[in-house]
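Other chains dropped; remaining ones untouched in position.
Labels run A and B following the written order; every chain starts at residue 1.
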């Protein structure tokens, strides 16, 4: 970390500022007031109207994703802190990457939708971050941010502009994409030394409570995520309502199945923190369609079940057989529910509740998102595997003290001991 | 917990989905855009305009109530986790219960007000949950949610549609109702084995900080709670302004009286976490009336005093003499200030600051809310007393490890010891 990390971070920031100077400008006619005398309503008029939804998404990105990952007992700083820098870098890069693709040679204009989309683009990286949490250096994370958002912007352009598929809540382009990208990276970066787990890969009582802050802000604001860039009127209304009910149903089934699959019928915090959100992912693609509240609840309820079962059975299978160590279980929260969302979108189009897309285009969008993610993730993984990015050793995984100044006087005695032993093992990074 | 809890949760969710399929539909003419060419403004036009207020209420329900109750040292998972499932179930059931009463045989249409009202209906159960916190099984909580919201919807219909009383911030129909319902349940479920307290019924340093997250989000967003369904224009404006100033005044008196009644003039976190909110409850009924900012401040200031005094003197009296163990002291935060709010409403009507109700109707609303709550709570308590709901033993009260997988490596040594002894005592639930 001595010089490589700061130089890369500053270099990226300088490069982005130069790109902004060249390509980005204000929307010169940004009427953000709502009280216009004109009868025509343009996207630009909606700045202040959509600003609260943007802020909800903003909270999901920085507090939601950030705290959701603080469940590990010794990786809270890295979870919330690396989340912070990934998202701050990502939103700048996402503004450029998406802007260049959509501006068709003109300057990139900043409006509320470009800001929402910039925040969205960071979500893909934060999902992938969940798969490699605790096993990567900040340098690797900066590199992954730049590459992943570039590929994401390309796939999103393909899905939205070429296939013209519906994916308003981004089940496919963000959730499935981010999950399979992250799993591919995690697969390439497989650490056989951790195949029997790591003593730090567990929570403590209060770290689980910090994680619930993330869960709840994600859960509450998910209707804003799925509706923020929806068409005003009925579609935006439905995106909010459908997501609200899908998530509510998902909570009930996630709790029920958590109890069913856990020792002596208890509830497992891993399920509560994650599977309760699967309904928001799964309803994403068809959130703005007329699937009816009860349809949303079926989608959400099934997603909660699938997600818990994934955590219980698939994650161990992935780690042992497929050699993919998925720290946060993003496959169960974003991968499976994302695929389910894509399939639900195909079914919805087949049932005629949407007239803006075809089954083939929806299927193409799903295939493209997963395919691009896996290929992109494998390539990114190979780049990140180069032994020059100051990776932590196996022993130092899931431990903040490698990259952070950690208070010496910590809250539990076993931290003292852990840190004593670390002082000898700590690598010169 | 082996099968009863999951089966009940899934059964309820399936039943609700069927009811939604039968009775609930979109608002077909949901113009959520605000830039209409029509000059008439309907409720439906206000969807996106009221959406930020809905989200504030949403945060109060899930983060506010959830974290407010995390103050107990070993019951953080149960506080925030059971709060989550109660609210998720409650908002679905509330949509149906309130919708059926107000739809007069037609289909239930989902709009921003029905979503706000659904969130409101969960607040009653979350208040009652505070009274029985740590002493009930999740099965009991699911049952209480269904029964209480049903009775709440009936009383709210009576107050609003029959009495046509004013209660915009729901001092009577939510706060007093939820508190006395919960106290009645707690009275029926009295545990003589806990009459001398329980070693777990206390906070640790960081659990008190988690609780402050809940307090502050409740405090900040309370103006949204009291104004979310107010009439647009002056009334909504006044509901926001009055609540803002009532709460500010309440903080000063709550701190002052906390210091006055506490050993050596110190401040007590229980008072700071709870009594600072009493001003929001007490100003609720007359929040949209022209009581003037200084009037609101008097109401808020007095409420802060009453609440602290309640915590200091009434809660111990309730536990010892009335045999009502009120874990969170909801009587002091919601009960007394709720009654005060109802009385303030009567006075305000008497003083002529409102023309939409009469003193008699306001008094009837207050009496009905408390009466219905007590009768409903007693009946619910008797149902919950049946020895088939996998209640915790006295020894296992206020302890997450009965219903949750708790990390073995916890933050303080005394947890280890507590858990060792628990492993023998833990019931087969």
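One rule holds for everything that comes next: contacts are C-beta pairs under 8 Å (C-beta built on N, C-alpha and C of every residue); 3 or more make two chains touch, one makes a residue touch a chain.
Only a predicted model underlies this, so the values are computations on that prediction, with no experimental measurement involved.
Depicted are 2 of the identical subunits; the complete assembly encoded in this structure file consists of 3 such copies.
What we mean here is this: only the chains that are shown with their structure count from here on.
One rotation lays the C-alpha atoms of chain A on chain B, and its angle is 120 degrees to the nearest 5. One simple way to say how far apart two chains are is to compare their mean CA positions; for chain A and chain B this gives 32 Å. By the touch criterion stated above, chain B contacts chain A in their complex at residues 1-3, 5-7, 9-10, 12-13, 16-18, 20-21, 24-27, 30-35, 37, 47-48, 51-52, 55, 58-59, 62-63, 66-67, 70, 76-77, 80-81, 84-85, 88-89, 91-92, 110, 115, 138, 206, 210, 213, 403-407, 409-413, 415, 428-429. Of all the residues in chain A, the ones that touch chain B in their complex are 34, 36, 39, 41, 45, 49, 52-53, 56, 73, 202-206, 208-209, 212-213, 216-217, 219-221, 224, 232-234, 236-238, 240-241, 244-245, 247-249, 251-253, 255-257, 259-260, 262-269, 272, 276, 290, 292-294, 297-298, 301, 411-414.
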